[in-house]
Structures are given as structure tokens and as C-alpha cells.
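For this view, one protein chain was removed and the others were kept in their places.
Chain naming follows the written order as A, B and C, and within any one chain the residues start at number 1.
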Amino acid sequence: MNIFIKLKNLDRRWVFLFVALSVIIPLLFPFALPVVPTKAVANLHKFIENAEALPEGTRCFLSFDFDPASEPELKPSAVAILVHMFRRNLKPICGANWPVGGEMAEVALVEAANAYMSTYEDMKAQGKLAPGCKPIIERGVDYVNLGYKTGAIIHVKALCNDFMYPYPQDRDGNSTAEMAIFRNPDGRRFAMSDVGLIISFTAGTGGIETFISMAGEHKRPMAAGCTSVNIPRFTTYLQSGQLIGMTGGLPGAAEYETLIERPGKGCAGMTPQSIAHLVIMLFIIFGNLAYIAEQRNEAKKKG
Amino acid sequence: MIFLKRTLPLIITFITGMIMIVAFFSGEGLPSIKSLESTLPKWIQIIMTFTMVLGAFSLLRINLQKISRKADGWGYSLVLIIGFLSMAFLGFITGSWPMFDKPLTNGEIYYVLCEDNVSARPIRVIDNLKDKEGKIKVEYVDDKGEKLADTESAMIPPDTARTRNMSYANSMQQILFVGVFKNAQSTMFSLLAFFVASASFRAFRIKSKEAGLLMGSAFIVMLGNVSIGSLVSQILAYIPVIGPYLNIADIKEWIMTYPSSAAQSAILIGAMLGYISASMKIIFGVERSHLGGEG
Amino acid sequence: MGMWTIPKNENTSKFSDAELDEFISKVSAAVKARHMSVPVIMALEMAKPVSFLGYTSLVVFAPILELIFDPVKMEKLQAIFSDRNRIEMLIKSIENLEISEKEKTKEGESSEQN
Partner (left out) sequence: MTTLLITTWVGALITLCCFTFLIKDNPFYRFAEHLFVGVSAGYYLSTISFHQVLKPNLLAKIWPTYFASGTAAEATPEYILIIPGLLGLLMLFRFSSNLSWVSRFTVAFVMGVSTGIAVVTSAEQYLIPQVKKAIVPLIVSGDYFGSFSNLVLVVGTVSCLFYFFFSTEHRGPVFGNVAKVGIWYLMISFGAAFGATVMGRISLLIGRFNFLLSDWLHLIK
């Protein structure tokens, strides 16, 4: 048992080294592990896939409520969902409740649009695109990035009535009033009621919960992409029926990527993720074995 | 003075708070109040931005004090201030300023952002008249201004074209934003992965039943969320009788949806009750610490 | 007193060390009373490397946060977060309370047996 006590007194930099290796080695020498979609992810995929719930050309509001600190967790699922929307000929309108969310949306939009356009021919040949899909998609027509506005709940409240007022310009300063994506056939101002689905990619507070707070006003179906840390908290919203689906953390992204058959950063991360989890669990077990050994030693001394 | 300093703020809070509550219940019956319900929040949005400016200035103040006192490690405060000033300056000039917008000159060279969103590439304006979508005609050129052989002319929104100097400023800003801000932030939070590991090793002691429950559910969640969990389940399935029921992913789902979610609901209910009662106290002027102590 | 020296004990707040120590023992007693020692210790251990970020965001968002929370407590919290050593003190203080509690119950049990 004394070996565990020795282990416990090991410099913690050895622990750090172990963790680093458990991530680096699987990244350098990747091997695939199976990814099984959970119910929450499958439900979201099914909803976006369903042409009755979201007919072609439906505009969806995607709120990017995170910053670089959570980008590795949330961007993969944002990209996967955006690609899926483009393939279904849905029109994502991106906004942000977090200050740098606009930048996060930009990177994800560019990556997803490129992924869609570069695989257009293949996907069309396989019949996996909605009939109205175009080979090239355009900003302001097929998607738009509105950027950040302060106010959180108050901002969302303003969106419920009218999009153009809080967002007179998109992130790059182009006037939104002229954009084709916001045009309604009957000439009405574009408001949250014209949106088919609200998805918030949420890190912590100020994301999907602000939309949930305003659900009484917009009455739109909602889904979330959340960081792993928030999964326990957001599960209650799934259960109370306030969210139709959710992708949780990097594993959630990997599951969505599997469902749309486009493995990306999420799937690639699953092997190091699994190994690192095992390493951390081993540390907890060793730590406690050392603790037990110590207790025994002390008991012997006393006895 | 007491009225101005103490009573008037309380009256303002009471009236605006009541307006928002009445507006919620009034429906379309009281159009004037209903319109306030959408106007006032927009005002709050603007005011909140000023408070963020205030916060940024107090950060500057604290660090300037450290520099002037030459406190230990004042060099770091200097680094902070230099970072702040350069980013603020670049941010101000690179944003869009419609009042300084001039129509682009035909035949002149400008710069637009590449697909990578970081670097810039040169273009020459062919026709600066906007089409019906508000775009202008340009061609891609190389650094010396020669037209690139294998490219065609393109239509771009005029706001995206920048002069050479503005394009430099923009590159500098990108270096600071992408290079420093994004990388520093994500690395600092990823450091927590290491500290989670060392904390698990040192502090996660199963001294009581409670701590045991903590560890058990942590293990199941860690296993159930990743692929390795399903491999473990396959091994567990060899245990006679109960084995086939031990699917880690299913157990994880159950823990998340029942016991863990029960506690989360209770936390939400408790927090919301507290929140509502605190809000009521503020509206009715019972709680006034936000207005400062002295009167 | 160097430009790049890492400050040892940077109590730049308006509170004295004794006041902060008292605040720390109050917080740890509250944690103990709610039986939340293990989760809180784990959370603090994990927060150590980013304490400076926590501190600066407390400073920047203070005008907003002070609307909701007691300004004096907010400033004391800022003072604790500004110094990694103080976080360590908080952890130690919770652990000590936990240990003394255990010894008490053990003594209690043994005296009952006698």
C-alpha cells in the first residue's frame, strides 16, 4: 500500500504531464471509436430534417452565446447544424447575446458555407439535398450574421416585436432593411414569429435561458447547443419540454456529425476525450487508495 | 437634498417596476403602457453599455495606480494598459464610420478580407456605381496592381473594401484579436483540465457517503458521455443476471433526467423564489443597498 | 521591488488582513453549515489558475453586479480573488473546519462508549 502514499507525494507536474500525453498521443495516432447518438441530439436532428415542421426556405435564428473559451466545444456543433440547415435549404439568421459571439458566428458560417458548397455536387448526386438547394449560397440572401447586441433578455424581447429596430445593420455594417433574407411576402416587418426554430449555442448564462424567458412572447420551438458544464442544468429544460433537443459539448457535436454523415472536429476529438476521461478516473481512484493507505498507517501508529 | 438623493430614486424604481408588471398583465387594453413595455427595455440596453464603459475605466484606474506607485510587478500593469490602448485605438478606427465614407475611385487599388477572415487581398475597382443589390464591380490584382490571370471580375459590397492603411490597421487588430485574445482565453480555460486532474488526485477524498455519491455519479457521467462507455457496457454485459441492464449510457441518461434533474429543478425553484422576492423588495423600496449606504 | 517581480502578498484593497481573514472564516463556516465542503473545495481548486480573470471581471462588471449584491461583500470577494494565496487560505480554512468537526464527533463517540 505504501506505493500509493509515494504516488500521492509525487510532484503534481507529473500529473499534468500524464494529462497532456493522454490528449496528445491519441491526436497524433488517431483510431476511431464508435459514436452513438443520444436522444436529445437525435430529436434535434429529426426536427431539422422534418420538412413539415420546417419547410424549405424557413428562416431559423441561431444565437451564438459563447466566446473563444468555449469555442472548441460549441463551434463543431454549430458548424454541423449549419451544414445540415444549408442542405435542407433553411436560412440561418445568426445573432449573439455574448459580446464576441458575432466573431464566433462568422467563423462557423464561413466554415459551414464552404463545407456545403464544396460538397454540393456529391450530395446532390446522392440525393441528400432539398430540391431548392443552390450550388452557391450568398450572405444576405441565404444567411446573415447580425452580430452582438447588449441587453440579453431585453434584447430578445425587442427581437420578438421587430428585428430591424435592434439590428439596423449586420455585423459588417450593411443595412439590413434591403436584405432579401428579411423580406416577407406580405411586406410585414420581420419578427421572431417568422422564425421556424431558435437555437442558442450557450456557454453558461445569457444564452438559451434568455429565449426561454421570452417563450411566452415568441412561442417558437427552441433547441440548444451547450457546453458540457451546462448539460445537467439544461437537461431539466429538455424534460419540461421547453427545449426540443440539445447537443451537449464536444460529444454532442460528434453525435450530430455522425447523424449528418460528415465527421469533423467533434468525431476527431472523441478518442482523446475518452482516454483523458479514463486517466482522470484513474487519478481519483489512486488518490483515494493513497488516502486509505494513509489512514491505515495512522491507525497502526495509534494502535 | 434628502428627497433628491434618497426618495426620488425610490419613486423612480417603484414607478418603472410597476409599469413593467402592469404592462405584462394589461395585454392590448392599455396601448400606451404596452408601448412602454417595448420602449423601456431598449433604453436599458443603451444604459447598460455605459456601465460597461465605466467598468473598463475603473480597470484602467486600478492599473495606472499600480504603475505610479511602482508596486511590485508594475510592468504587468503596463502591459495591460498598452494592450488596452492599442486594441481600443485599432477598434475605434477599423469600425465602420458612415460619415467618413467616400465613394470608391475607379481604377484605384483597395483591400478586402480573404476567406480566412484574417488576411487581406488587393482588388481594383472597375465600376464604382452600385447595382440594385448595392454592390460594385471589382477585379482581383496582385501586389503590384497587375490583374490576376486566372480570376474573373466580381461584385462586392463597397463597405468591405478598405484603403491600404485601413487594411494594415485591420490586420493589426486581427493579430491582437485572433492571436492574443482568442488563444489566451481558450488556453487559460483549458489549463483547468490539468487542475481538474490534480484536484481529483489530491482533493477528491471519499470521506463520507455524500462524497461517495459525488464520485459515483461523476464516474458514470464521464463514462456515459464518451464512446469508451459503450465498450465498458459491453464488458459489463458478461456479468450474469444484472449484466445486460448495466448500459452506462442509459444509466447516465437516467441519472441526468431523474435524481440530478430533481436537484437542478429545486435549485431553479429556490433561486427563482429568491429572485422574485428580492425584485419585489427592490420595487417596494424595502431593499436599497444598490442605492449606496449613506443618504 | 522589480518591474517584473511576481507580487508576494498583494493586498491592495481597502480592507485590512484581519477583516479579510474574518470574511474567509465566515464564508467557510457557511459552506460547512450547508455540508458542501467537498464540492466547494473542488471548485476552488479548479478555479485557481484563472483567479486573475475572475478578479478583473469582478472589477469590470462591478457597476452591474453592485446593483444586485451587497457592494461591501463584492469588494471583499474582489480582494480574495485578486490573490491566489487567499484562495488557498479559503480552501485550508474549509478543510480545517471539516477535520475539527470529525475529531469532535470521534471524541464524542468514544466518550459515549466509556
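Following the convention adopted for this analysis, a contact is a pair of C-beta atoms (placed from the backbone, for glycine too) under 8 Å apart; a residue touches a chain by one contact, two chains touch by 3 or more.
Treat the numbers as computed from the prediction; the structure is a model and nothing was measured.
> Can you list the shown chains that the absent chain is in touch with?
A, B, C
> Hey, which of B:T16, B:N128, B:T163 or B:S230 is the one touching the hidden chain?
Of these options, the touching residue for the absent chain is B:T16.
> Touching the hidden chain in the complete assembly: which of B:V112, B:I156 or B:M188 does that?
Selected residue, touching the omitted chain: B:M188.
> Of C:M46, C:L65, C:A79 or C:I94, which one is in contact with the hidden chain?
Of all options in C:M46, C:L65, C:A79 or C:I94, contact with the hidden chain holds for C:M46.
> Decide which residue listed in A:L10, A:V229 or A:I292 touches the omitted chain of the complex.
Counting the whole complex, the residue in contact with the absent chain is A:V229.
> For subunit A, which residues touch the unseen chain?
Touching the missing chain: residues 13, 16, 19-20, 23-24, 27-28, 30, 69-73, 99-100, 102, 147-150, 153-154, 157, 166, 168-169, 171, 173-175, 177-178, 212-216, 227-232, 236, 239-242, 248-251, 265, 268-269, 272-273, 276-277, 280.
> Considering the entire assembly, which residues of subunit C contact the chain that has been omitted?
Touching the missing chain: residues 4, 6, 33-36, 38-39, 42, 46, 49, 52-53, 56, 60, 63, 67, 84.
Quick note on the criterion: only the chains that are shown with their structure count from here on.
> Work out per-chain C-alpha centres and flag the one nearest the whole-protein C-alpha centre.
Chain B is the most central one.
> Tell me the chain pair with the top count of C-beta pairs in contact.
A-B
> Could you put a whole-Å number on the gap between the CA centroids of subunit A and subunit B?
Centre separation, subunit A to subunit B: 14 Å.
> Could you give the separation in Å between the centres of subunit A and subunit C, each centre being the mean of its C-alpha atoms?
34
> Find the geometric centre of each of subunit B and subunit C from their Cα atoms only, then give the gap between the two centres in Å, rounded to an integer.
27
> Would you please write down the residue numbers of subunit C that are in contact with two or more other chains?
If we look for residues of subunit C contacting two or more partner chains, we find none.
> Pull out every residue in subunit B that's touching 2 or more other chains.
As it turns out, subunit B has residues touching two or more other chains at 48, 52, 188-189, 196, 198, 202, 204-205.
> Which positions of subunit C touch subunit B when the two form their complex?
Going through subunit C, the ones touching subunit B are 1-8, 10, 12, 35, 38-39, 41-42, 45-50, 53, 56, 59-64, 66-68, 70-71, 98, 102.
> Please output the residues of subunit B touching subunit A within their complex, sorted ascending.
38, 41-42, 44-45, 48-49, 52, 95-96, 98, 115, 117, 133-134, 157, 159-160, 177, 181-183, 185-186, 188-190, 193-194, 196-198, 200-202, 204-206, 215, 218-219, 222-223, 225-228, 230-231, 249, 253, 256-257, 260-261, 264-265, 268
> What residues of subunit B sit close enough to touch subunit C in their complex?
48, 51-52, 54-56, 58-59, 62, 66, 70-76, 78, 188-189, 191-192, 195-196, 198-199, 202-205, 207, 210-211, 214, 289-290, 292
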